[in-house]
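And now, chain A:
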Amino acid sequence: MTQNSFTRSNDRSLRPVALSVALTLAAGLTTFSAHAQESPADGVHADRVDWGILMDMSGPTASSQSVWVRGFQDYAAKVNEDGGINGRELNLLVEDNRFDAATDKIAFEKLVGQTPVIAISGMGSSVSQVALADTIKNGKVPVIGTYTPTKALSEPVSPMVYNGFCGYRQQAEAGVGYMVEKLGLENPKVMTVAIETAGGQEYAQFVADAVAKYNGTASSTTMKVTAADVTPQVQQIMSEEPDFITIYGIENTAILTMKTLAQYGLETPAFGITYLGTPSVYAALGAEAGANYNFISCFTPGGADDAEGNAELVAYAAEAGNADLSGNINYVAGWVAGQLAAQALEMAGENPTRESLVAALEGGFTVDSKGLAAPIVFTPEDHTGPQVLKMFSYDYDNSAFTADGDYADYEKYTKPAE
Partner candidate 1 sequence: MFAQVLFSGLALGSIYGLVALGFAVVFKATDVFNFAQGMFAVCGAYFAVTAISALDLPFGLAILFMIAACATLGVLAHIFLIQPLAGRSMLAIIMVTIALSIVLRAGIEIFYGPQGRVLTTPLPSGVIRIGDLRISQLHLIAALTSWACMAIFGAFFRFTSVGLLMRATADGHEAALVSGVNVNAMNRLAWAIGAVLAGIGGLFLGQLQIVSPELEAIGLLALPAVVIGGMQSIPGAIIGGLLVGLIAQFAGSYISPKSTDIVIYGLLLLILMVRPWGLLGQRELGRV
Partner candidate 2 sequence: MTRPLLEIDALHMRFQGIVALDDVSFSLDEGKVTALIGPNGAGKTTMFNCVTGMYRPTDGAIRFAGETITGLKAHRIARHGIARTFQNLALFSGLTVLQNLLVGAYLKGSSGLLQGMFRTGATRTEEAEAEAQAREILAYLGLDDVADAKPSQLPYGQQKRIEFGRALMQKAKLILLDEPMAGMSKTEKAAMTALIQRVRAEMGMTFLIVEHDIPVIMDVSDKIVVLDFGRKIADGDPRAVRSDPAVIAAYLGTDE
C-alpha cells in the first residue's frame, strides 16, 4: 500500500525516497521472516500448539464474551486432560480486545506475527471483524470458530474463515418464522431493537428480509452499547405498536429494553438473539417481564436436556468450578467452539502447520457436539457453522430453560427458498 501511494505520486523528487522506503521495508521484512523461522513455526511446539483467542475480556461486552472464553478454555482443558491432540496440548493464548477496534488490530497482529499462533478463534467484536476481514482472508492464519458471524468476514466463503456461532440470518429467519406462526400473525409488524454495531445493522436487515417473506413490515431502532436509558426507544415501540420485537445487543441492553417496556405496562412479545439467553438476563427481568421474553439459539444451555454432550459439559463445568456458567449460552457456545477447534487441529495431522490446517479443512467436515447443537456441517461452499436453531424460554418455577420443540422442527424456517 505504502509503495503504491508513493509511485502514484506525480512528484518526481519523491521517487528516490520511495525507493529507499521500499528497500528498507523489504530489508525489514526479510530480517523479520528470518527471525520468525527461528521460533517454532506457526505456534507448533514439541509438546503444545499455540492457539489464539481474540475476545473482549473487559468493557461492556465482556459479560458475555469472557464467559464464552471460559467455555472454550474448559473444553481445551478437558481435551488436554484426555491426552491432548495428536500428542500435543492445545494451548490457548487469550488477547483482550477491550471493546476497542484499535486494540483488536494490535492484538491480531501480535498473534499472527509475534506470538505466533496456528489459528485464531473468537473475533468477538463485529466492528473490528469487518475491518480485519480482508486481512484475514488474504492472510495465512485461519479464523476457526468465530463468536460473531458478520457478513464481511463470512461472505463470500473463504478457506480462511469458519464460523462457530449461530448465523444472524438463521437467527432472524427462525425467530421471525417461529413468532409469526406462534402468534398466528398475518402481515406481521416487527421491530428490531439493536445496539449500534456492524452486526446490529446486518441483523436488522436479515429481520427485514425474513419479515418480507410473510408480507409484513419491519422497522428498527438502535441504542448505544453503553446505553443506560432507552425511554426514547420504548416510546418508539409504544407509538409503532409492533406485534413483536427482536433484540440484538448485550445482556444489559436486553434487560434495559424489557424492563423499560414493563415499566410502561407494555407486554410486547420479544425474542433475543442467542447471546441474550443467559440465566442472569432472566433473573434480572423477573418472572413478569421474563414471561414475554424468549431467545433463539443454535446451542442448548447446560441442563436444558439430557443429551450426552450436555451432561458432559455440566459435569466438567462443575469440576472446573464454573457450575454457575453451565446454563449460560455463551459458555456452551465457547465449549462448542472448542470442539470445533479441537477437531480442526486433529484433522491437520501429526505435524500441523497453518498451511496444513487450512488444507485439511478445505474439503469440508462435520462437528458433532454430542447434542449441544445440531450437527455443524461445513462444506466447501458453506462455512456458516451452526444453522439450526430453536426457541428457548425460562421456566421460573423450576429455574430451568425449556426449548419449544426440536431443532428439526425449525429447519423449515431457515431452508433456502427453492
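Quick note on the criterion: a contact is a pair of C-beta atoms (placed from the backbone, for glycine too) under 8 Å apart; a residue touches a chain by one contact, two chains touch by 3 or more; residues count from 1.
How were these picked? Simply put, all candidates are chains of the complex that A comes from, given by their letters.
Note that the structure is predicted; figures quoted are calculated from it, not measured.
A.B. asks: Only one of these touches chain A in the complex, so go through 1 or 2 and give me its number.
C.D. replies: 1
A.B. asks: Okay, in this complex, where on chain A does candidate 1 touch?
C.D. replies: 58-60, 62-63, 66, 196, 221-223, 226-233, 235-236, 238-239, 251-252, 255-256, 259-260, 262-266, 280, 283-284, 286
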